[in-house]
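Note that this complex is displayed minus one protein chain, with the remaining chains in position.
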Amino acid sequence: MDARFIPEPVHLIRFAPELLLTVFATLIMVLDPLTKEGEKHRLGILALVGLLAAAWGAAVAAANPGTAFSDMLLVDGFATFFRYLSILVGVLTLACSFAYLKREQADSGEYYALLLFSIAGQCVMVSANELIMIFIGLEISSIASYVLAGYLRDDKRNNESALKYFLLGSFATAFLLYGIAWIYGITGSTNLAEIQRVLSNRDIAPSVNLIGASAALMFVGFAFKVSAAPFQVWAPDVYQGAPAPVSAFLSAGPKAAAFAIFLRVYITAFEPIADQWQAVLWASALATMIVGNFAALLQSNIKRLLAYSSIAHAGYVLVAVTTHSQIGTAAAMFYLAAYAFMNVGAFAVVTHFARQGERYVNIEDLAGLGQRQPVTAALLSIFLLSFIGVPLTAGFFGKFYIFKAALDANLVWLTVLGLLNSAVAAYYYLRIIVVMYFHEPSESVADLQSPAPGIQAVLWASAAATLILGVFPSWVLDFAGKAALK
Amino acid sequence: MDAILFLIFAAIAVGCGVNLVVQRHPISSALSLVGVMAALAVLYLLLGAEFMAAAQMIVYAGAIMVLFVFTIMLLNAGSERKTDKALFARLFGVPALIGFIVLIGFLIRTLLPKTENVVFGTFTEGTARGVGLKLFTEYLLPFEVTSLLILIAILGAVVLARKEI
Amino acid sequence: MEHLWLIPALPLAGFALNGTVGKRLPQIAVSLIAVAMPVLSFLWVLKTLSSLGSLETAYIERYFTWIESGALNIGVDFMVDRLTAVMLLVVTGIGSLIHLYAVGYMAHEGGYYRFFAYLNLFMFFMLTLVLGANYLLMFVGWEGVGLCSYLLIGFYFVRKSAADAAKKAFIVNRIGDFGYTLALFLMFVQFGSLDFGKVFAAVAPMPVEHSAGLLTAIALLLFVGATGKSAQIPLYVWLPDAMEGPTPVSALIHAATMVTAGVYMVARSAVIYQHAPLAMEVVAIIGLLTAVLAATIGITQYDIKKVFAYSTVSQLGYMFLACGVGAFAAGIYHVVTHAFFKALLFLGAGSVIHALEGEQDLRQMGGLRKKIPITFAVLCCAWVAIAGIPPFAGYFSKDEILLAAHHHHPWMYWVGVVTAAMTAFYVSRAMFLCFFGQYRGHHHPHESPFIMWGPLAVLAALSLFGGWYFKVPNYLAPLFPLAEGGHEMALVAISVAAGVLGIGVAYVLYVVKPGLADSIASALGGFYKLVYNKYLVDELYDAAVVRPIVHGSRSLLWRVVDVGLIDGCVNGTATLARGVGGVLRAFQSGNIRNYAAWVTLGSVAVLVVLGIAVGGAR
Partner (left out) sequence: MPSSVPLSWYLILSAILFGLGVAGFVVRRNIITVFMSIELMLNAVNLSFIAFSYQLRQVDGHIFSFFVMVVAAAEAAVGLAIILTVFKNRATLAIDDVSSLKN
């Protein structure tokens, strides 16, 4: 056998986070039947250990950068950044889930195992250097997410959410695959660097229209996963119907990973035709911001509102992708990290507030939270202010870097329209704050217990991170800047 | 000979595909899909994809479609009722679809570099040996990672379909 | 190192202390912390200024690099020059006095610790705004003070009007901030930096733009920000409503400090404005218009705080007039004297309201000069100051402005003089209605405690002699050279006479012949009503801005009702709304097949664009 295909130990090290996650997830599956009812949260703690081990694994892998398994994987700063981000979102989601699962009497090892598998899939995605690996990673992450979205299988909203996510997700994946098939046919390779090489060589490169068409088909798949217009339609329904911690997870983790492959494919493989896809992304970014922000104005359900807000924020990140510059990539990475914190934080409050069966998910139900639980309300306000982009919060610098990158790339109109959009967005976030502080307490807050320890930990950690990123953005931005793709 | 085989089986594939779309009863659609798959298996053979033709029959037509048929029987799914809730789908879906096919057909016809003719037997790498060699060397990692995928599928099916929590 | 950071850090510490443990502390401890921090901050400012000496050039302290990415390098830098020094003294000095006053005023209110926590937080952001050595840090303070203002306006959240006013303030300010943000980006793109020093160094050698150009755009965008924060046409509408907040807040934030941030920012950016005469002209005209418009509205109002609120808007207009005609020093001078007498007016009004147990309607007052003599005495000091009677505070600064305006365009001077007369008139009217004649209400007025009138006495002294003692333009001369040419005594005399005339007319109308004012009002009929209803500007905005947005999106309807910009009169015209809502429903019908059709449609569109339309671009 050809010697270059025999995996070396260093290859396994580069693959360490995924391996560790798989080992722990499998362990949890095995231990699940051996764990008594009511003790299942211990498996969750094991999952937490697994995530921390995976973070350590990612650090070890980052110390040994390079490709692995005949160029299938590429461990670079970019991959490491998103590996950390995925794992981090996993940790935060896990901490929210303890209380949720206990409350819904649905604690089981499978939930934790699926969460770990999904994160493993995201880690594969973000470090993939091959369209095959991207596809498989994407599917691992997605299939686990489909199940998580429908985790409470006796809940009609969960069912519908899972069904919509699954059917539409597979539908969009088929488009992605079709695009991959074409790009393979045109370039004869599925390796990103090789594709870029062929596409940039004008003598070899075939018709630009065909390349554009395959880029378009792949765009459908990626745009769907990041909920970019006009492929954002699924997101509100799915996020609204899924269990609250899962919605938090879906809108932060898989979305960030999807952005990672979006960036990698478009900035590596399709860079030679950037002039063409830039126009499409321009329009898509604008439409995404508009749809997200204006539809969010209409919502009375807070989960749905956060879903539209997540669409709007995807629009801001798309502005950064549109620049296809290193600084834009770094801005997108920073924004995704900042968004992960504030978003999971906001969903943690929803998880806490909704109570059993997610009864209280209307904005009006939050009335009087400012008096009843001032700390929770204050923390939620921090997240909302960060969503708005008020200075000293992470959201401000996120937007600042993105629009700066856009201006550097001469996207003046997109910047102006994006800023206008973020001005509109202030209305609906503000409304939540107004309801919390300035409305008479409703009966929905009367029997509210104080948040469970896990949720409190998430709230404090996310708020601290939101503020720290707002005051010392350089810490993350330097990392992102060094890791950003050229 | 190649041309005739192609035309026959392409016709079968398209015919069965159309049937899938127009049939009201899911079981008819499922059987049509099996027909498409079988026809495609022959076309794979023509293209020199021996291993894939076999896998297509065994995995796709054999395993996956049996699962489908089984589910249809289990749920006792009858003919679908006529509803007109999906107004948008009716108004825009079909024109969009026609546009899609025309567009892709157009792109292929006019833009793909003048393609060679497919002659059976000129490409013989697609045997189990050829595929296996690649699969266990270059594509070792994705192959191993798909095991994870299957594991998740089993786990997911168990989570969703078992009797009580 | 002068440790400038201590100046904002002290109030921040106060916020942190009161915000976290204030609920459990006794009231006296909360007050002590809350008042001590601004006072210490004031003392630190004095110490710093004395050790920095003459400050002929700016003194800058760098703490750490905040953002470093590519060409962008922004540090957390604080800067003190003479302009900053003036602002620092006003903010910390007046701020301390108002904190002290608030201890008495808020003594019996709920959420005592919360109030002072917010107030200290405000001080932190305001001082950051003033000290920041670049536009981004200034923006941090700028947004922060807006946030605190929002929290404090809505402090009495049980009153719906308070919550509405808070939201209105925040939203109107967002429009202004949008302009500021755009200016920020434009400056960065053009100059590659946001540091005051670097930006101004880059602007200085550029030619003066006689037609609209880049600098004009930056200057105008900055001014859009200023119109929001400093309540100028067309964004002034939030300030009168902001009087829903507790009176010390009105005095500190909505009279003495925050609202003057726009003036400070324009003065700070003087170099940019001097290179954009077109923008200067816009600033001057907007300022002048605001001054006149707000003064006329002030004449007709009966709520004592609303009268002073419109007066604030009008006086801010004066300040921008000064900046617009190039007399930046005069503008800052007026910021200072205005801080003295307007804070005093508000605090005095608060004392009256306190005495009358919450009554704010002038028609329910009268004859109070015997019942609350100390309040009356201090308010008289503010009265003569704002009316521009020499040698009191307002006279000096207003005179500077009017002379500069005359130098620029004589007609501006004359409009300014008329406004000065109106100013004297409405303040006198309020004073006469409140303190003279017979008591018309049914409360039992009582004098306020010492802790409240103590600060009033200090402010009264400042209102009387502060203008004469603190010659701000001379101090600022290194930054803004003094205008040549002496004072034309005729012009001075005219403006003083206008003030005296205003007082006299008010005396006749409200003391000598009390019925006359009403008959004049009814003689003016429709016009009076128009002015009384604030020129229907709120309603106009409603029709021109709010409703179209409302109808653009179904939900905006109830959202804006929530905001309070309209009072539920929006039925009937929902056709368009239904149309948009219908389209939205078609997109988000919950039906999977529709979604799939949408995805297909989208993919065709993307395919057409990428596969065919731009295919030939390469």
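For clarity, chains are labelled A, B and C in written order, and residue numbers in each chain start from 1.
Everything below uses one rule, namely that contacts are C-beta pairs under 8 Å (C-beta built on N, C-alpha and C of every residue); 3 or more make two chains touch, one makes a residue touch a chain.
In this text the structure is predicted, and so the values were computed from the model without any measurement.
Undergrad: Which chains here would be touched by the one that got left out?
TA: In the entire complex, chains touched by the missing one are A, B, C.
Undergrad: Please pick, from A:Tyr146, A:Tyr316 or A:Phe479, the residue that touches the omitted chain in the full complex.
TA: Going through A:Tyr146, A:Tyr316 or A:Phe479 one by one, A:Tyr146 is the residue touching the chain not shown.
Undergrad: Consider the whole complex, including the chain that is not shown, and state which of A:Val60, A:Ala181 or A:Ala287 touches that chain.
TA: In the full complex, the listed residue that touches the missing chain is A:Ala181.
Undergrad: For the chain left off this view, which of A:Phe171, A:Trp277 or A:Tyr339 is in contact with it?
TA: A:Phe171
Undergrad: If the missing chain were put back, which residues of chain B would it touch?
TA: 1-4, 6-7, 10, 13-14, 17-18, 20-21, 23, 26, 29-30, 33, 36-37, 40, 43-44, 47-49, 51-52, 55-56, 59-60, 63-64, 67-68, 71-72, 74-75, 77, 80-83, 85-86, 89, 93-94, 97, 100-101, 104-105, 108-109, 112, 115-120, 123, 125-126, 130-131, 134-135, 139, 142, 146, 149-150, 152-154, 156-157, 159-161
Undergrad: Please give every residue of chain A in contact with the chain that is not shown.
TA: Missing-chain contacts on chain A: residues 131-132, 135-136, 139, 143, 146-147, 150, 153-157, 159-164, 166-167, 170-171, 174, 177-178, 180-182, 184-185, 188-190, 236-237, 240-241, 295, 298-299, 304.
Undergrad: If you put the missing chain back, which residues of chain C would it touch?
TA: 584-585, 588-593, 596-597, 600
As a convention for this text, only the chains that are shown with their structure count from here on.
Undergrad: Going by C-alpha centres, which chain is most central here?
TA: A
Undergrad: So, comparing C-alpha centroids, which chain is the farthest one from chain B?
TA: C
Undergrad: If you average the Cα atoms of chain A and of chain B to get two centres, how far apart are those centres in Å?
TA: Computed value for the inter-centroid distance: 30 Å.
Undergrad: Determine the centre-to-centre distance between chain B and chain C, using the mean Cα coordinates as centres, and give it in whole Å.
TA: Spacing between the chain centres: roughly 68 Å.
Undergrad: Could you put a whole-Å number on the gap between the CA centroids of chain A and chain C?
TA: Chain centroid spacing, chain A to chain C, equals 41 Å.
Undergrad: Touching at least two other chains at once: which residues of chain B meet that condition?
TA: 103-104, 107
Undergrad: If I count partner chains per residue in chain A, which residues reach a count of at least 2?
TA: 207, 209-210, 213
Undergrad: Name, in rising order, each residue of chain C that touches chain A in their complex.
TA: Interface residues on chain C, with respect to chain A: 65-70, 72, 139-140, 143-144, 147, 154, 157-158, 162-163, 166-167, 170-171, 174-175, 177-178, 181-182, 185, 188-189, 553-556, 559, 562-563, 581, 584, 587-588, 590, 592, 594-596, 598-599, 601-603, 605-607, 609-612, 614-618.
Undergrad: Contact residues on chain B for chain C in the complex?
TA: Going through chain B, the ones touching chain C are 85-89, 92-93, 96-97, 99-100, 103-104, 107.
Undergrad: Within the complex, which stretch of chain A touches chain C?
TA: 163-164, 167-168, 171-172, 175, 207-210, 212-213, 215-217, 219-220, 223-224, 229-231, 233-234, 236-237, 273, 275-277, 279-280, 294-295, 297-299, 327, 330, 385, 390-392, 397, 401, 403-404, 407-408, 415-416, 419-420, 423, 426-428, 430-431, 434, 437-440, 472-474, 477-478, 481
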